[in-house]
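Following: one structure in structure tokens, then a few remarks.
With one protein chain removed, the remaining protein chains of the complex are shown where they sit.
Chain naming follows the written order as A and B, and within any one chain the residues start at number 1.
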Amino acid sequence: MESIAVNSKKRNELVDISLKVKEVVKKSGVKEGVCILFCAHTTAALTINENADPSVQKDIINYLNRLVPADEGYLHAEGNSDSHIKSSLLGADLQIIIEKEKLALGTWQGIYFCEFDGPRSRKVYVKIINQC
Amino acid sequence: MESIAVNSKKRNELVDISLKVKEVVKKSGVKEGVCILFCAHTTAALTINENADPSVQKDIINYLNRLVPADEGYLHAEGNSDSHIKSSLLGADLQIIIEKEKLALGTWQGIYFCEFDGPRSRKVYVKIINQC
Partner (left out) sequence: MESIAVNSKKRNELVDISLKVKEVVKKSGVKEGVCILFCAHTTAALTINENADPSVQKDIINYLNRLVPADEGYLHAEGNSDSHIKSSLLGADLQIIIEKEKLALGTWQGIYFCEFDGPRSRKVYVKIINQC
């Protein structure tokens, strides 16, 4: 298992980790298999979305902030229940097929770490499954 | 890796791909393992839900259209920010266990391609992991 370090700068932010994941895949030397990603935090998530226009990332963050308001009379006293809810809505795990030594992503797909309670230092675990 | 072609007919639509996935599993000859599915698009997704009453599929689509309105003053200029947001909410990847040469699905579970910016020609990647 490898671990990717992510340093977020805002409370809510999508951080593109595509290059870091591709480096782990390349280093593994695996030709055919699956790359499994896991966010080891309960106020963050992982998602795949457009890698071209950064406005898409902002639209996703702005929308989630409206959908899950930060102050809604939650029971949890740490002031980050919205972060926990967003984490479950988007999900902690991802998997991408490896084909011919590369991630089989669509043309416009990038891999994003979703920070919902930053800024913080975070970790994403990576496991490569070899399956020729 | 195999690829399943999906042709959607509406802007928002759930397309049942269960039979196509089952064909790939059968063709692989794998008895015990995992079937990994990946939607190679950023305005679509994959989900598992009821395969009996088609009203459930309509309720899901109608609900998502209310939850993520098409015109909300988004920044992304292509008019499909709602499609990108729905894609991240439902997710691009799925995995189903293979047991005795068959997908270990519950009685009422079907596999759906979720089109959020159709009609279009789309692709779902399939990778079978063999694990006796």
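Operating definition for what follows: a contact is a pair of C-beta atoms (placed from the backbone, for glycine too) under 8 Å apart; a residue touches a chain by one contact, two chains touch by 3 or more.
Computed from a predicted model, the values in this text were never measured in an experiment.
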Absent-chain contact - pick from B:Val25, B:Ala44, B:Ile96 or B:Val124: B:Ile96
Chain A residues touching the omitted chain (full complex): 1, 36, 38-42, 67-68, 72, 74-78, 81, 84-85, 87-89, 91-93, 95, 123, 125, 127, 129-130
Interface with the unshown chain - residue positions in chain B: 32, 34, 47-50, 53, 55-56, 58-60, 62-63, 67, 89-91, 94-97, 99, 104-106, 108-109, 129, 131
